[in-house]
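Here the complex is missing one protein chain, while the rest keep their positions.
And then chain A:
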């Protein structure tokens, strides 16, 4: 056939001789040694290590040094002073209040996250994407505004202020206001972990369980919850870290009464402004340890259960 003829007419290329010819044609081009060779879809080793070096230097200055300086400053005055600072009655009261607020705020947002994810992921309804946007809203609001809105509602000059004070209920400059402000700033954490994952998983498992006669509650408990348990834990972890560390929103509604409405981050501020630097850093070091613990657990969850968490994660 004609085509075969064309193929036969072409000289059979020998890769080695072709390479030799091209080298002979271009005397400036030297054969590259194995160590400097790089695939056309990667960078030269020099560029690669330069990029790694710049990235690591940036992270060392902006992330590692702030973390290290907390512990160095905390222990500067000696271990005795460090222990005194964190066992001071006001510091202990601040630790207790921080724990109390997060013990209320995290479960509240956990229940909300589960309810929101169930309704959004298992059903199709109008206005769903608008609802998801509203759930993410608190992340775009300044923490100071999160505190301010509750002062405007419940403060002495607020809309409900006179009624509340008439009934002897104190929300602003008291613990309830601090809990509300914390719930506001940590509002989306659990929901935003669960919603995309449960949407990905679909409603097939639940429909099967229901058709086999399981009750709605049993389906949730035995089918849905095990499917999302790692993402749930992940959300709770982040929610808790923010709840314990929140400063701006809580600061606005707290009133800064030492030993009464003083959380750990607020106590750090008070000590710092009194020039008790070592004590401030000592309390701060507990919060830094908490942050490290959170990061450790979070990484453990990501490494062990990558397939059970949602794949694309944007904070």
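Throughout what follows, contacts are C-beta pairs under 8 Å (C-beta built on N, C-alpha and C of every residue); 3 or more make two chains touch, one makes a residue touch a chain; residues count from 1.
We take it that contacts and distances are computed from a predicted model.
Among the names given as "Sulfate transport system permease protein CysT", "NADH-quinone oxidoreductase subunit L", "RNA polymerase sigma factor" or "Glutaredoxin", UniProt records the absent chain under the name "Sulfate transport system permease protein CysT". Of the listed residues A:93, A:131 or A:174, the one in contact with the hidden chain in the full complex is A:131.
For chain A, the list of residues touching the undisplayed chain reads 40-44, 48, 51-52, 54-56, 58-59, 61-67, 69-70, 73, 112, 115-116, 118-120, 122-126, 131, 133-145, 148-153, 155, 157-159, 180, 183-184, 187, 203, 206-207, 210-211, 216, 219-220, 238, 241-242, 244-248, 251-252, 264-266, 268-269, 272, 277, 280-281, 284, 287-288, 290-292, 294-296, 298-299, 303, 311-315.
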